[in-house]
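Can you read through this structure? Questions will come right after.
Then we have chain A:
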Amino acid sequence: MNPAAGSSAPMQQRIHAANPEPPARLKVEQVSYAYAATDRSAPEFTLGPVSFQAQPREIVAILGPNASGKSTLLRLLAGLVKPLSGRVEIDGAEASGLHLRTRAQRIALVQQESELLFRLRVWEYVLQGRYPYGRRLRFESPEDCLLAANALSQVAADPLRDRWMHQLSGGEKQRVILARALAQQPALLLLDEPTQHLDIGGKVELLRRLRRLADDNGHSVIVVTHELNLAAEFSDRILLLHGGKCLRVGSPAEVYEPEILETVFGAPLEVEMRPNGRPRAILRGNY
Partner candidate 1 sequence: MYLRPYAGSAARAVMALALGAGAAAGPGAFAARQAPPLAAATRSVTDEIGRRVTVPSDVKRIVSLAPNLTEILYALGLDSKLVGDTDYCDVPAAAKTKPHVGSVLAPNLEAIVALHPDVILAVANSGNRKETVEALDHTGLAVYAIDPRTVRDVLASIEHIAALAGAQQQGEELAARLQARLDAVQARVKELPPAHALFVVWDEPLITIGHNTLIADALRWAGAESVIVSQQSWPQISFEEVLRLQPDYLIFANDHSDSGSTPLADLRARPAWKELRAVELGRVVTVSEEITRPSPGLIDVIEELARAVHPEAFGEAEEKRASCAR
Partner candidate 2 sequence: MRPLTPRRILATCGLLAAVLFVVVVISLRTGAYPISVREIVLTLFQGARGRKDEVPPEFWLVVFGLRLPRIALGILVGAALSVAGAGFQALLRNPLADPYVLGVSSGAALGAIVSLVAAPHVVGAIQLAAFAGAAATIMAVYFLGRRGGQLDSATLLLAGIVAASFLSAIIIFLITTLNTQDLRGMAYWLMGDLSSPAPTTNISQWLLFLFSVLAVAAGVMYATSSDLNLILTGEEEARHLGVNVRRVKVVVYVAASALTGLAVSVSGAIGYVGLLVPHVMRMMFGTDYRLLIPASAVGGAIAIVAADTLARTVVAPTELPVGAMTALAGAPVFIYLMRRSVR
């Protein structure tokens, strides 16, 4: 664990993964899934089989065009649905078999947020991330407040603490949602298309932050995205999905071959290696 470098508040501590040993690990073995419009008709969409692993401090990007099964795979990883075959294991336990609150202590899923019904302050929202710990009807302890405060500062959202949720900008709200996920002290952090509504500066800032969080807190981070170059730049491994099939798993340099990328994304692409060993995809020629 890195010492508390660069922190200004004296009491700040890192958010450790709730289970420091054994090392948080996601194991996906031959997972497949299918769904159909009704119970009786033939499957409209099949996903898998998919296999891969994620270590602590790793960022894995699930990459693919729209309707390639990325979100379905994410839901499988989150344990929200049970795979038709294969296993999703988190720290050795099958994700979909975990008790709801235990699962929420290990896995945090960050999605686009629904509309809030009533007014809520930012700190109240982030505190809700502590729900999986303790009894169902619970009152927050000082430790909960400390963890929530730390989560907010880790996403640089300290000044937003007392603001109303509905008054935040898109980027601010996303940081707060991320803070709530961090307050869960998860081993596994899942994000579904987090860069969707951000401008390029926001996208880069988010991925940099994820990198820092993975390093500092030891999370395994899985990001679903279709941003080719950001994925290449920030992730340790990439899983390439197309039409429900897992075409490649590996480091960005291994996965980014021009022919495969062209097939998957349906655009004329070239791959260029950058000095830091990370590939970059560029549109080729005149279009």
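We adopt the following convention: a residue touches a chain if its C-beta (ideal position, glycine included) is under 8 Å from a C-beta of that chain, and two chains touch if they have at least 3 such contacts; residues count from 1.
How were these candidates chosen? In short, all candidates are chains of the complex that A comes from, given by their letters.
Owing to the predicted nature of the structure, the values given are computational and were not obtained by experimental measurement.
Asker: State which numbered option touches chain A in this complex: 1 or 2.
Answerer: 2
Asker: Provide the residue numbers of chain A that touch candidate 2 in the complex, in ascending order.
Answerer: Of all residues in chain A, those touching candidate 2 are 78, 80, 100-105, 107-109, 111, 113-120, 123-125, 127-129, 131-132, 136-140, 144-145, 148-149, 161, 166, 184.
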